[in-house]
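Note that this complex is displayed minus one protein chain, with the remaining chains in position.
Per-chain numbering from 1; labels A, B and C assigned in written order.
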Amino acid sequence: MAGTKEMNMAKAINLALHEALERDENVVVMGEDVGYDEGVFRITEGLVQKYGEKRVIDTPLAEAGIMGTAIGMSIYGLRPVCEIQFSDFANYAFNQMESHAARFRNRTRGQIKTPLVMRMPSGGGIRALEHHSESREATWAHVPGLKVVMPSGPRSARALLHSAIQDDDAVVFYEPKSLYRLFKEEVPDEIETFPIGKAQVVKEGKDLTVVSFGASFRVALDAVETLEEDQDVSIELIDLLSISPMDHATICKSVEKTGRLVVVHEGPRNLGIAAEIIARVNENAFLSLEAPVKRVTGYDVPMPYFSKEQFFLPDADKVALACMETIKF
Amino acid sequence: MAGTKEMNMAKAINLALHEALERDENVVVMGEDVGYDEGVFRITEGLVQKYGEKRVIDTPLAEAGIMGTAIGMSIYGLRPVCEIQFSDFANYAFNQMESHAARFRNRTRGQIKTPLVMRMPSGGGIRALEHHSESREATWAHVPGLKVVMPSGPRSARALLHSAIQDDDAVVFYEPKSLYRLFKEEVPDEIETFPIGKAQVVKEGKDLTVVSFGASFRVALDAVETLEEDQDVSIELIDLLSISPMDHATICKSVEKTGRLVVVHEGPRNLGIAAEIIARVNENAFLSLEAPVKRVTGYDVPMPYFSKEQFFLPDADKVALACMETIKF
Amino acid sequence: MPRKPIEITEKIEYLSILDENANVDAKLEPKLDNATLKKMYRFMLLGRRTDERMLKMQRTGRLGTFPQASGHEAVSIGSVSAIEKTDWHIPAYRELAGMLYRGWSLEKIILYWNGYEEGAVPPEGVNDLPYCVPVASQLLHAAGVGMAMNIKGDKKVALTYFGDGSSSEGDFHEALNFASVFKAPVVFVCQNNQYAISVPLSKQMNCKTLAQRAVAYGMPGIKVDGNDVLAMYVATKEAVDRAKAGGGPTLVEGLTYRFTPHTTADDPKRYRSEDESKEWFGKEPLTRFAKYLQNKGVVTAKELEEMEAEVDAEIRAGIERSETLSKSEELMNPLAMFDYLYGEETEHLKAQKEELKQYLEHKKKGKKQQNHTAHAAGSAK
Partner (left out) sequence: MPRKPIEITEKIEYLSILDENANVDAKLEPKLDNATLKKMYRFMLLGRRTDERMLKMQRTGRLGTFPQASGHEAVSIGSVSAIEKTDWHIPAYRELAGMLYRGWSLEKIILYWNGYEEGAVPPEGVNDLPYCVPVASQLLHAAGVGMAMNIKGDKKVALTYFGDGSSSEGDFHEALNFASVFKAPVVFVCQNNQYAISVPLSKQMNCKTLAQRAVAYGMPGIKVDGNDVLAMYVATKEAVDRAKAGGGPTLVEGLTYRFTPHTTADDPKRYRSEDESKEWFGKEPLTRFAKYLQNKGVVTAKELEEMEAEVDAEIRAGIERSETLSKSEELMNPLAMFDYLYGEETEHLKAQKEELKQYLEHKKKGKKQQNHTAHAAGSAK
């Protein structure tokens, strides 16, 4: 790798947007307050100043409108990168995404495609108002025809965003907002892409596999590091990165080695991503499993108002407990 | 049980609506074409004639409008029973249901409730147009705060619909449309309710548990009956009925006995109901499992246009194969 | 500190040129050459006859349920003939005539309603989207296409359609608003057939005209006799020209009537009176246009007859091609359901495709075995 620069995730996403606008004139950025306000999280900083109002578009306040017109624009040949201000409000765009972005290619036997990205901050941990903290990636991942990815830090955010923008299909790009400015990481000077549909084994281990993604990945990492320091255990840690398509092969390979699995995510448990991971491990590595797979996830309630959101969220202690229970099973 | 009458599922649902309007003046029926047209499937036959336009309401063509105003009406004290013409179009109502119907009680600490029903025909098998055949119950079941049920025939349809209407929470009521007029069944004269959140063991067995619901339940039943006739096997068959809350206790108890499980449903596999069932069996009956759980489900593609929908759908042969593979594992 | 009326500056108009008795308002009559006029009529006729033939096919089990389009030919053809091939045509599902005009083959149309994705693949040489089922959602695509034209600096227009009932959907509102804010070159044509399945417009909205909804978006609105193909043409052409000149979108309401049930699954007697239907049959769009063409000397009665025969032959040939195609290996291949979802094959779908493939092979073997057994049993008799 040539040079690198240290930056936080907000900056890394902003960098990817600058780079994408620079290298491909078909890329446009659109959404509520993405122009002169530079986004409520300042992710679109400097874009309208540099690329003008034609390519960095402050839209009316209407999520179906944003995604529906983005579909039209993508069919025309553009590559819209849309910001939904908070993932919670993407509910309003569900029909456009499910009925159209997910289907145009299939129903026209490959003739029409919709290369667009729906970027959205998600998840809890920043003491935000109600309807500003949910993690409902499973809702989108259940839609055949969409791709759903979620980075866990600056480098994966920038790389996955480039992958998403270059992808010829509609990609839902989750931004775990609690990570925006949580930490910095080295990001290569050269534009990098991560293949959509591939997980990363971040750390090898022998006794247990832990799979996570997004902000929960940081929690899982924290737990794993503490456990390996304090206890005599060796844990393999996988960053899912791509939620759909999901790379169960990497997970199953790991479980074949460790025999045990804990999945950590912030979204509700019932029909959450962990359920599908368990189902695939059951299908592909059943005989390797030596203990039930543990789910450390959000509970099946709406995210509590922020005074008690920390109790809803997975934390390192919850993860550590689950890991030890699974190892000792 | 006193007397019974034989009827098909369309008639049984219609009966429940008549009964509900009759016994509770707060019940109102609303939706597109539910009045003089009596619904595109004629489920609302005779209602407007008997209960008038104030209580049987032809709404404008707007699904968010239907569910959003129903929420307001339910808060006011009514019990709206809404028809979404095809479940596919409920996409448009997703925000109202997810952000509001699922949350009012919780966010007001029990002060405000939204007793409403969202009825909708779903699933394939009737050679319908695109966007008229999907099964996406998992999308709704993943929403904390909603209840989701799906009957598998006339009797369960009428009983569950009464339960849903009497329930103080928002209930998504799936109607597997291919069953509307497929067969008749004895339905008791007295009004009957089935507890939401309870599955039914329809048939006991020793070698394998099969769980299904809705139209797929008929397919599963068919397969089970054939298998027991043709092969030396004993299969326990469970009709899930309630998708959320889900009665995993009944499933796990069965699996503890049989050690083997096949789940059959029409919706896409990825993050479908079977995934959650597998996850719960993994959590609660891990040591009993003697073979990987098999999923016989729709594939992870949009429902193909109808000339090839039968290949997408679970059929009795697919189920039978999966059962035998699981038993022989 | 006054109390005063606010003046509405949006121009909302009504237009009719060719009345039901084929009287024409010469001042308003568009200057169309004979070839164009003939082409317009021909496609109205082709649309009508195809619709009728498809109904027969449906009744005899050779076609799936479909939304009939008889009566909607003038709205569709009057508007579509006002745009160029390179412009965009974004239909709902009653634009049969217009789609044929744009080059959608009869076999595609039939394949679509017979449950083949191949029927949704747009023809080459035009910029068309396929039928759209979730009502009003296509309007946002049109707005987006129009926005893209502005971004790219292309002087084109997007022509899109929706029903009267569909104007109740939120997507209608968002689409007209986006188009208007971004001055997108879009013409929104309402097929106002006065019913959404069974629900009459008076229960769908509380305003006198659909056209006046344009006031909410600061755009011009025009209500047109939708059975008058000339008026539809004029209204659309003005809107197209304005859009291409940077004047933004227009709402065109074509008042017409469904001469048929909503779809082949519907029974309009439940909600429409026979009198009402009869009255509207009298306003039928083809008859008056045929008369106009004859009066003008564009076609003779004989030519009209010949056209009927031509159209009939064309439809027969189309049906035949569609039936051949639907029996082709490619179109019958169920495994194709996995092939077009994403730009590349995913491992996950590859596995499901394999699963279905093996199942189909297993079934085939099973059948062969059964046939074999049956055969053996037969020969044993």
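Basically, contacts are C-beta pairs under 8 Å (C-beta built on N, C-alpha and C of every residue); 3 or more make two chains touch, one makes a residue touch a chain.
If you're wondering where the values come from, they're calculated on a predicted model, not measured in any experiment.
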| item | value |
| --- | --- |
| Contacts of the hidden chain among displayed chains | A, B, C |
| Contacting the left-out chain in the complete assembly, out of C:Leu106, C:Met219, C:Leu286 or C:Leu349 | C:Met219 |
| Touching residues (missing chain, whole complex) on subunit C | 1-6, 8-19, 23-25, 28, 168-174, 177, 180-181, 183, 203-209, 211-213, 215-219, 221, 223, 225, 228, 231, 248 |
| Sites on subunit A contacted by the missing partner chain, in the whole complex | 32-33, 35-38, 40, 58-65, 88-89, 91-92, 127-132, 269-270, 299-302, 304-309, 311-312, 317-318, 321 |
| Interface residues of subunit B (partner: the chain not displayed) | 28, 54-55, 57, 59-60, 62, 64-65, 68-78, 95-96, 99-100, 105-113, 144-145, 147, 167-169, 197, 245-249 |
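As a working rule, only the chains that are shown with their structure count from here on.
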| item | value |
| --- | --- |
| Chain centre separation (subunit A, subunit B; CA means) in Å | 31 |
| Chain centre separation in whole Å, for subunit C relative to subunit B (CA means) | 34 |
| Where subunit B touches two or more other chains, by residue | 88, 91-92, 130-131, 270, 299-302, 305 |
| Interface hub residues of subunit C, defined as touching at least two other chains | 117, 120, 133-134, 170-171, 336, 341, 348-349 |
